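Every protein chain but one is kept in place in this view of the complex.
Think of it as A and B in the order they're written, each chain with its own count starting at 1.
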Amino acid sequence: MSLQEIVIQQLFNGLLLGSFYGLVALGYSMVYGIIKLLNFAHADIYMVGGFCSLTILTFFGKTFIGNRWLGIVISMLITMIIVGLLGVIIERIAYKPLRNAPRLSLLITALGVSMILYNSVMVITAGEYRAYKTGLGYEGFSIGSVFVTHTQAILIVAAVALMLVLHLFITRTMYGKAMRAISMDLDCCRLMGVNVNKIIALTFFIGSMLAASAGMMAGVYYGSLHFFMGFVIGIKAFTSAVIGGIGVIPGAMLGGLLLGLLESFGTQIPFIGSEWKDVFSFSILILILIFKPTGLLGKKESERM
Amino acid sequence: MILEVKDLTLRFGGLTAVNKVSFGIEEGSIESLIGPNGAGKTSLFNCLNGFYRAQEGDILFEGKSVMKLKPHKITALGMARTFQNLRLFKNLTVMENVMSGMHCRTSAGVAGAILRPPSQKAEEKRIRDVAMECMDFVGILDKKDRLAKNLPYGDQRRVEWARALATQPKLLLLDEPAAGLNYDEKMQLIELIRRIRNERKITVFLIEHDMGLVMKVSEKIFVLDYGVKIAEGTAQEVQNNPRVIEAYLGKEEENAV
Partner (left out) sequence: MKDKQTGLQTVVDKKAKKIDNPFVELIDKFYVLFDNKRVRYSVLAALLAVLLYLPMITSMYFMEVMTNVWFHVVVCLGLNIIVGFAGLLSLGYAAFFAVGAYTTGILILHYGVSFWLTLPVSVLMAIIAGLAIGGPTLKLRSDYLAIVTLGFGEITRLAARNLDITGRATGLVGIERPTLFGMAMVKINHFYYAFLILAVLAIFISYRLQDSRLGRAWKCIREDEDAAEAMGINVVAARLLAFIIGSVFGALAGSFMAIKMTAISPESFLFTQSVMILLAVVLGGMGKIPGVVLGAFAVVVFPEVFRGIGKYRMLIFGAVLLVLMIYRPQGLWPERHT
C-alpha cells in the first residue's frame, strides 16, 4: 500500500476507534463534571450495552425484524434505554448515599460496582468470548485501494451524530443548562430550586446511553464481545476525556477522536506495533496528566482558600 | 522590615485581585490590613504564605524573596498563618493539632521513626513540651485531649492560634481572627495579640473587619479596596482618610469593640 493509502486506512480506523472512545469519554466527562466522580463502572456499562444489544438482536434475528439494519437500529434504541436506566439505578443505589463522603470512599464504591458488573457478566458467559452475529455482510466501497465497509461508514456517522445531538442538548436545553450549573456549584443550584437529583440521574442516563451505544457498535464492528472489554476502553476513554479537558463536553469528543487517530497512526510506527499499543495509550494518559492536567479545552481550576 | 511587599499583582483570568500593592511591616509591630469585602485581603495573605503565586512583584521576608517558595518552606522560614474559615484537623485532638506545628522544626525521618534512637525520643519530648506550652499560652491546655471538632467555636479559634504559634514563627499572619467571636472573646483576643508580640517577640499582621478591634490593637493600618492599597497610617490617620470613608460608606459593625 502506498503512503497515501496507509494514511487513509489509518484515518478511517482512527476515526472509528476514536468515535467509540469519544462516546464513552462523554459519559466520564459528564459525570465527573457534575459530581466530581470518576465512574469506574462506566466502562463496564459499555460492555453491558454490548451484551444487552446482542441478546436483543439475536432475539430479533428469529423474528420478522431480522438482524440487519432495521434490527440493529431498534436493538440499539432499546439497549440504550435499558442500559441508561441501569446507569440511573446504579447512581441511586451506590453513589447517591455517598454524595457527601470523602472522595476515596466514592472511588472505592465505583470500583465495587465495576467489579459486580463485569464479574456478573463473566459468570453468565462463563468467561468466554461471544460472537456478535449480525445479518450484515461485507459490502462496501473503495477509496483508492482502501476498502471501507458500509458498516464502518455508518458507524462513524452514527457516532458523530450522537455526539452532535448531545452537544445540542447540553447547549440548547434547560436540562443542559442545569447540568452545567450543577457542575459549577451544586449547593447553590439546590438553593435555587434546581432538582439536583433529577438532573444527576439524567446525566447518568445519558452517559450510560452513549456508552451502551458504543458498546453495541464495538460489538458489531469487532464481531465479538468479552466481559472484560470494558477495562481497556475505560482507560482509553478516560484518557480521551482528560486530553480534551475533563468536565468539558466537546473536549471529550475531541479527545476521543484525537486518541483514536494517535493510536491508529501509532501502530504504524515500527517500534510500537500492536503489542505495545496499550502501553502507548497509557503513557499518553500519564504524560497529559502530568504536564497538562486540564487538557486541551479544559478550564483551569482555582480553589478559594 | 521583616516583611516587604513590592508591586504585588495577582490576577485570576480577567480579574485582578491584587493590584500593584506595596507595603512594609516593621519587625516587632502589630499591623492590620482592612478593606471592604472582596478587596483582596485574603488573596494577599494567600500570596504571602505561598498558596497563590502572584504574577508580578516580589515578597521579601527578612530580606529574602519568598515569592516562588512553597507554603511549607515559607512557614519553615518563620511566617505562619491562620485561616479565615478555621482549617483545623477536625478529627484529631487538640494536642495533635498543635503538635503539627512543630513538624517544620524537627527532622526525624523514616529511620528515626522505626528505630527510635535517643535523638528521636528527645525530639518527641521537645515537640510535646512546645505544644503544651503553646496550648497553655492561649488558654486551651485543659482541653488538649478533646477532638477539635467537638470544641465550641471560640475554643477552636484558640487551637488555630496555638497551632500557628507552635511553628515558632517570627511573623504571624492572622486572617480575621475575631470572626464569630463575642465581645468577651474579642477582648481576650486583643490581650493575646499583645502578649504574642510582647512576650514572644512575634510580629503580628492581621486582617480584620471589626474596626474597633483594629483601631485598638494596631500600630499601623493598611487599607485595600478592589485590590489597590488606598491608604496607610495610624488608626487616627486612616479613620479620617476620605478615600477610606468612601470605600466603606461608613458601615457600622455590630459586635464592634
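Points worth noting:
Everything below uses one rule, namely that a contact is a pair of C-beta atoms (placed from the backbone, for glycine too) under 8 Å apart; a residue touches a chain by one contact, two chains touch by 3 or more.
Keep in mind it's a predicted model, so treat the numbers as computed, not measured.
If you put the hidden chain back, the residue from B:68, B:90 or B:201 that touches it is B:90. Taking the complete complex into account, A:94 is the one of A:94, A:181 or A:297 that touches the chain left out.
Although one chain is not displayed, subunit A still touches it through residues 32, 36-38, 94, 97-98, 101, 103-109, 111-116, 119-120, 122-123, 127, 231, 235, 238, 242, 275-276, 278-279, 282-283, 285-286, 289-290, 293, 305. Within subunit B, the residues in touch with the undisplayed chain are 49, 51, 70-73, 75-76, 80-81, 83, 87-92, 96, 99-101, 103-106, 108-110, 112-114, 116, 120, 123-124, 127, 163-164, 167.
Following the convention adopted for this analysis, only the chains that are shown with their structure count from here on.
The distance from the centre of subunit A to the centre of subunit B, each centre being the mean of the chain's C-alpha atoms, comes to 48 Å.
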